[in-house]
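Scroll down for the structure; my scribbles are underneath it.
All protein chains of the complex are present and in place, except for one that has been dropped.
So, chain A:
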Amino acid sequence: MRPLTEEETRVMFEKIAKYIGENLQLLVDRPDGTYCFRLHNDRVYYVSEKILKLAANISGDKLVSLGTCFGKFTKTHKFRLHITALDYLAPYAKYKVWIKPGAEQSFLYGNHVLKSGLGRITENTCQYQGVVVYSMADVPLKPEESFSYEEKTNLASIPLTAYRSSSQTF
């Protein structure tokens, strides 16, 4: 377990900033406690200082997880965001997509969102913007096998609205 290096922090922040933008500093600097990012076995965990101090007593090979896993660094040092980060990203998301109840199930089982399934969408969302998908009841959705969401809004011409971008489960 170790803190992230400058380079790793930069890569991770760039990825997360695609979804939450400047609100990232609310994650870094929280009024209700000191939270920090720690790297363990190539995975980045967002953990409070209290839990971190407890976790430090466990030997590295026996420690499985701590706090919330935000994502992992791949072998080529790219950062992959995991759905376990959704609970922290959803409140700060800049661009949101609400989908109708009919399309909700389909999305949860891993299909793309069509234009007909789109309920609401934040203004000024540009193409290929990172968004968070919500149900009509304002519940952030996490499809079975995906965790990073991309959106294509060219509503006039193309019917496909939101791509579920797939990657391996962990």
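Keep in mind that, in the parts below, a contact is a pair of C-beta atoms (placed from the backbone, for glycine too) under 8 Å apart; a residue touches a chain by one contact, two chains touch by 3 or more; residues count from 1.
Here, contacts and distances are computed from a predicted model.
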Message = Looking at what's absent rather than what's present, what does UniProt name the missing chain, "AP-3 complex subunit delta", "Histidine-containing phosphotransfer protein", "Ribosome biogenesis regulatory protein" or "F-actin-capping protein subunit beta"?
response = "Ribosome biogenesis regulatory protein"
Key: chain A residues that touch the omitted chain in the full complex   = 1-3, 5-6, 9-10, 13-14, 17, 22, 24-25, 28-29, 34, 36, 38, 49, 52-53, 56
